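Notes for the one structure printed next.
As you look at this complex, bear in mind that one protein chain is not there, while each of the others sits in place.
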Amino acid sequence: MSQSSSFLERIGFFKSGNVGESGWGRTLGVGLISLFYFLPVLFIIFTSLKPQDMALSVPPTLSPTSLFGLIPDHYVFTPTLENFSSVFSRSMTSGGAPEPTGFDRYFFNSIVIASTSVFLALIIGTLAAYGFSRYPLKGNDTYLFIILTTRMLPAIVVIIPVILMFRVVGLSGSYIGIILLYTAFNLAFTIWMMKSFFDELSTDVEDAARIDGSSETKVFLKICLPQVIAGLAATFVFGLILTWNEFLFALLLTGPDTRTVPVAMNQAVSSGGRGTDWTLLASIETLFLIPVFLVTFFLQDHLLRGVTFGTVKR
Amino acid sequence: MTVMMKVKTLATAAGFAAALMVGGAKVASAEDVTLTMAVPDWPPTRIMKKFFDEQYKPASGNTVKLDVDFIPWPDFYTRVNASLTSGEQKYNFIVSDSQWLGAFVEGGYFRKINDLLDADPAFMATFKSIHPNPLNAYSTYPHKSENYYGFPQFPDVLVNYGRADVLCNEEEQKNFQAKYSKKLPCTGEELDAMTWDDFKNVGEFFRRKKGEMLAGKPADDDFYGIAFQAGKGYDFSSMQINGFIWQMGGDTWDETKVPNGQAEGVVNSPEAVKALEKYLSLIEYMPPVARTGTMDIFKSDELFREGKVAMNVDWIGLGEASLDPKTSKVSDKLVFGQMPGTLGPDGKMIRWSNIGGQPFVLTTWTTDSQIKEAVEFVKWWLSPDIQHQFAAGGGQSAIKSVYEDPKYVTYRPWNRAWAPQLDWQKDVWHVPQFFELLTQQQDQFDLAITGKQDAKTTLDNIAKFQQNLLTEAGLIQ
Partner (left out) sequence: MSAVVIDRPAPQLFEVAPDNWKLAILAGLVVSILAALALPASVSFWIVGAMAALVAAAFVVNAYRRGYYGGLLVAPAIAVLFVMNIFPLLWSLGLSFFAYQSNQQSIRFVGLANYVKALTNDLAAPANWHALINTAMFVVFTVAAQMIVGFLLALLFSKQFPLRKYLLILVLTPMMLSVVASGVFFTYYYDPTFGILSYVMNQFSNEQFILMDNKVGAVAGIVFADAWMWSPFVMLLVLAGLVSVPKYLYEAAAIDRVSGWRQFWNITFPYIRGLLMLALLFRTIEAFKLADLVILLTKGGNDTLTISYHLIRIANEQNKTSEGAAISYLMLFMVIVLTNLYLYIANRRSQGA
């Protein structure tokens, strides 16, 4: 232990946190590691650009460009954008004319359902987290734990009662039903996550504000909330990612009009009377990645800034 | 407002809202009939929908709409099963694997159609023109009884896909002749005449490493002789193994002999063990993915289309992709024959094989006005004209007058194997316990395929499990 730690110390491994800035050397090192980590995704993106008959070529084609002769020719493919148009319109029978696949609708559904439910969960969950953190109820921990248990069982166990309930209430195949379900699905994580952020805040400032006569609402909105923006951003991103890719509830509780992309994606896993259509699957996934990628990218500053206002306990 | 008044108002409001929700969903005018259908998303069902939209004119003068929910294949069972068992009552028609019949008939979801057939002689005539083997497989529960449920949507059989360019190559022909003193099968008729031993020879003969000569050229990648389904998922080994067992004189548990038929002693009979051993002995000549237990019908098809194997036994339903140059590297080098058989003691070929494909069935909550239109629709679908169009568009037909028409074999290159194979089709169990039987059997077969246990142990385990389960269910006494 001591040996390894002394080695790690020497290379400055533990000097973490905002202890200082490092230069391009670190960029290079981290860049190589990140790129390596990213390779499987990159391969999927490249596959979406391949001509259909090159998807399974041996040796695998790895790059759309030879990088000025750096990559041998048999690893290089000629990129095409054809696959992306076939996501939205292609022949569904052998030799038939191209017809719409419905994916424009599925993308729209995914965006509406995921964003609405994550926002709802964030609003309701943050209120609850604040409540749990600042006004502990009798048996506070028990409530929190029960909330957590809602995430512990495989979805398949609760799905039959949920389908039954949806049918009785008439929510089956509607937007409201799946949105409410996803909201509940996200709540446990939102509450636990936001509570841990509220717990980290110092209560001194809040108490001072209260003595100055600020209302409870004002304390929450003007003092506490701005300090946990990083937490909100992180929670939003996590919730979005989990909801974005949820499969089982979407399969069983959406109808043809409200179907989301993860369900429809299997069109490409068993496509047109054969197995996986690799380029089509890659194109769907690549397109499907873009919105959540952009949201994460633009919220990233918040993710990294952390608790910026400096009023931290301890 | 008193308490009671408050409660009353609330109750009335709630009741009113409920009446609106419930009532609103069920109103349908007599002139507009919508038939809702759950189907797997693939060309045969897309064609059906397309024909309906373009050509169907209801005789009743009503406006009939076919509302089709195309569900991706991998989730089809999960979606349909959940919809049926939760009582969602959403679909009027459902495309169903033949094995599912018992489970969903017993549950009260699939509607018996005998009364509809009896009431309409023309319908009955059409129905009876279906070849008896597919008819038994797709429509009867209990299996081979006179209780009818379904109509063929896409009937399917296993055929042998061959690579003509390698099989007919002169040098390969010469070498094969020298090695086995037999002609390397090259034409469709020669493929038809193959036994599993010949199939094995092809497997052994065409095992080439990258760079070794293959049909006069160095192979650009490892090449294998044969492939067929040997995967753990769904029914992706049973459908092949059953054929071996039936051909070699063994049997699976026979539900037409309930309650006297046994599993123990039948399922693990010496003939069945021999048949499974034969099946397993072929695995080593297949591409390496077979040893992982994930060689399903799609994988072997993919390997064939990518030009990695000389012969592949697979469903006709996957054939279209191999003809399409966009998805197939062998599209111009194809030859098709019947699935290999076994020579009987009298020297005649025995060709038993497990039937594939799917029927579609009516559900019990379909209303009378819907049923009227549904029957008309089914009659239209099974009419020779539409069946011919369907076959010309890549489908198959089990209607006698259609597949016996000389035109039929010209639609697709594998159609020459279709009519003779229909006579040799059997089906697995239709009992409600099918999924338990299937899962356990697939698990056991997987252990054998991946080399973890021998054929005898495998079939003993399956027989013991089936005997136990079916006795508990009262199907064996």
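Should a chain be cited, it is by its letter among A and B, assigned in written order, with residues numbered from 1 in that chain.
As a working rule, contacts are C-beta pairs under 8 Å (C-beta built on N, C-alpha and C of every residue); 3 or more make two chains touch, one makes a residue touch a chain.
These numbers come from a predicted model, not from an experiment.
The chain we do not see here touches A, B in the full complex. Within the full complex, the residue among A:49, A:92 or A:230 touching the omitted chain is A:230.
Note that of A:84, A:119 or A:143, the residue touching the chain absent from this view is A:143. Here the missing chain is touched by one residue of B:190, B:222, B:264 or B:405, and it is B:222. Summary of contacts with the chain left out: across B:232, B:278 or B:412, the touching residue is B:232.
Mapped onto chain B, the interface with the missing chain covers residues 1-3, 6-7, 10-11, 13-15, 17-19, 22, 77-78, 81-82, 84-86, 103-104, 106-109, 221-222, 231-233, 287-289, 291-294, 303, 306, 308, 432, 435-436, 439, 443, 446, 450, 465, 468. Mapped onto chain A, contacts with the missing chain fall at residues 5, 8-9, 12-24, 26-27, 29-31, 33-35, 37-38, 40-41, 43-44, 47, 56, 58-60, 124-125, 127-128, 130-132, 134-137, 143, 145-158, 160-162, 165, 168-169, 180-181, 183-185, 187-189, 191-193, 196, 199-200, 203, 216, 230-231, 234, 237-238, 241, 244-245, 247, 261-262, 265-266, 269, 276, 278, 281-282, 284-285, 288-289, 292-293, 296-297, 300-301, 303-307, 310, 312, 314.
Just so it is clear, only the chains that are shown with their structure count from here on.
A straight line joining the Cα centres of chain A and chain B is 38 Å long.
Of all the residues in chain B, the ones that touch chain A in their complex are 21-22, 25, 41-44, 46-47, 50, 69-70, 72-75, 78-79, 82-83, 85-88, 90, 220-221, 296, 298-299, 301-302, 305-306, 317-321, 323-327, 329, 393-394. Across the complex, chain A meets chain B through its residues 52-53, 56, 58, 92-96, 159-160, 163-164, 167, 169-170, 172, 251-252, 255-256, 263-267, 269-270, 272-277.
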